[in-house]
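Shown here: the complex without one of its protein chains, the others still in place.
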């Protein structure tokens, strides 16, 4: 049994952590903080939790948080980096769902986030929490930076190709489609139902903050600088990311076998049979990444289809997968639900 | 540990039974029958089940079914009534999600379903599987008729008022809104996304088959013949029923207290605090019925808002709740999930 | 040719006025005001208008507005009442889409809107712009209060019954379902796609501001005080209102004929054949109200189904219908589009 604190649980990754952790048999949720909602019952803000969680939001208190075995940050960027050093100093484990510790190059981070990083000294020891790459480091980590949603779907789709040098790293394309929950739980016109349903649009084509994160991971996978074009799209659905990935094959290979072998022992990566197409609804509410690899018309263009739930494998589910690994629980504990269909 | 068979599991109540039963710790799914899909892996038809259920559809075989402890019928009406007698004769328990045994009056059944009932002798012993009314009878049942979706939401909303004679039974109105999954998993133009999204429409105003079922339950609740006007609407969402119920109060009463007391011990009925409005998404994927009672503008019109997931509390979840009661398992076992939000 | 000004055109009724008026052959749009967007091209805020409207938002200027033949207010309540007196004083016609002049009883207005009305002296001369009731007065009006969306759908559905004293006025029920655009174009969490799609919920059951407006119209129709229970619901679609109306018949009548005769000469009310059910998508983008009347199960409960597009017949289209009547243009000019289906 471990005790858990959650900082900033009023957003979508927060409520998703609460939903999943409240049914985790080895977890006690100790405190859930929110400056804006302090005093309000969690189940009042999130009525799906009525009858399941009987706790109120509290003001963030560093002592109370430090008493937990692990603290999750479900905050916008630039919040965690101010509080993490104190927790680390007191030996509390930290699992940060925000972007603060994802990029190893602090200058790059500062360029993309237009802020001064207040805690650059901890960046190096932060483990990038993609279990399919860093499972061993996660076990020993003090501070885990949970990958972003697009980076999770994109990296898992490209990794088998790049690790084996099967494609040209200088010309990768990721055409990614995200549900609207990727924009978070915040009042905004662009993501009203009236504006974003019955509509499809690309955004941030000139540059999205997840680009350097993805590139960092892909560089490492093939030990060479890759060039990626990344185009995100806002899709009229609540949840789900469908990443359609394009690469140019540089040699013949049984790609189906390559993918199946790469993920043979991964509990949360499901390589579909040859010729299949994954759909986002089959992973909704689950921690799965479903992948299919195609080489249409026998050309040298490889097409990988990779789908996740952006709030589970793309955020809170993966955070708990990291926690399970970190504390020696079965890796799938409390994150093995079946998608509700239809 | 009990063994379970499912007849006709290719529809939405079928896949929902599979999703829920596959994670039930006391259940082994023995056989899943379908004439049309015999031989195909269940997870091929329903890719959400990949990795969770490793069984194929088989031709319905009465011997194989009779060997199960309990058989669920997730079939259209008029299928169960042909097979149930043989199962009952061999002492297999039957939980029928179809309409075949819901109406106690066989003539009424035949009027509404335009068929001759082939097994009228079993109707009397069938228990109407609404645990909030018939829990004791369910424990002893051999054959359970699981209530329909509209009838579940509507009866749970009206019962406290009628049982206590607080409203005029001769003038009840149920304005019910259902998600499209209520129409089942069958090829049809009217329920294409192109036809049913971005649209709202009433249907079957002249008479819907759930009307006599609801009326039968309400009659019994108040020991007097009620008159109900029931107007169903097709709503552009996958799941959920929102029943808005209207009745005329015949005396003063603390309705909030009446509802809270009526359902104080019910694990799956959640009476909201005074002034609240339940929303269908808070019960999506769950076996909950959430209810609020209002008396707007201090008039004598009582408004009850009652929401369920039509495929869970309105079908498969309630079927499993019945099974849990029947076999002495904890009533909430395997049907206590939290709704995924957003 | 007339010149038109629009105050507050950054909301949904504003963009709808712009869409419709820009294709009106007798209209020149002179000025479009917005404090927040002054200087920005209209087509930048509303990209559907690119290539169709070449004008920028300007600061509201009373002189510029007064020079127009008619000024539309597409503002939240309490804006028009401050500017209208100056326009009326200069003989400019005013068509107000807000609630400021809809209620004839200023005290009632102040109770529901929690504000002091700053211009009570003009209330009496304001014509309630429901052409199916007040066409003659509209022709002579200086100031028109365009009905709200719910009030339009509800009144058109109840009027034939009440005008002929066919139902009991003391027990009317309006169960109304609205698309999310009814909440307007403003940043808010509750109407995000993530919150309001795949969901159905009632709201404001205790009392909605459209209740006194509807009641006022119904009282007048039957010359007696009616009692109405009005329950609005938020429906997961962009546009459309489906009002399901319930009343108790007090005498036998051929209701189909009553409705057909009442609306025989109305260009924008379409009474469906007996037994039909209107759907909101058939009126989307149009100024039509489609109505069907039922008497299910031969009971004395009358059910009327009334659908409109809340932003057209429920707001901007009806405003232009008023303008057409006021200036002697053909009543259907520029508002006779066919709904796009699917």
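Note that the chains are named A, B and C in the order they appear, and that numbering of residues resets to 1 at the start of each chain.
Methods note: a contact is a pair of C-beta atoms (placed from the backbone, for glycine too) under 8 Å apart; a residue touches a chain by one contact, two chains touch by 3 or more.
Note that this is a predicted model, so its numbers are computed, not measured.
Although one chain is omitted from the display, it touches the following shown chains in the full assembly: A, B, C. Across B:27, B:238 or B:269, the residue that sits in touch with the chain not pictured is B:238.
Among the residues A:25, A:39 or A:296, only A:296 touches the chain that is left out of the figure.
Within chain B, the residues in touch with the undisplayed chain are 12, 179-181, 185-189, 191-194, 196-198, 236, 238. Panel shows chain C; residues 12, 15, 19, 22-23, 46-52, 181, 185, 197-198, 238-239, 270, 278-279, 281-282, 284-285, 290, 337-342 of it touch the chain omitted from the view. Within the complete assembly, residues 171, 173, 175, 177, 179, 192, 194-195, 197-203, 205-207, 211, 227, 229-231, 233, 235-240, 242, 244, 246, 248, 275, 277-281, 284, 294, 296-297, 299, 301, 303, 305, 307, 342 of chain A touch the chain that is not shown.
Note that in this section only the chains that are shown with their structure count from here on.
Shared contact partners of chain A and chain B are C. Per-pair counts of C-beta contacts peak for the chains B-C. As a whole-number value, the distance joining the C-alpha centres of chain A and chain B reads 37 Å. Averaging C-alpha coordinates per chain places the centre of chain A 45 Å away from that of chain C.
Rounded to whole angstrom, the centroid-to-centroid distance between chain B and chain C, based on C-alpha atoms, equals 39 Å.
In chain C, the residues that reach two or more other chains under the touch definition are 179, 192, 194-195, 197-198, 236, 238.
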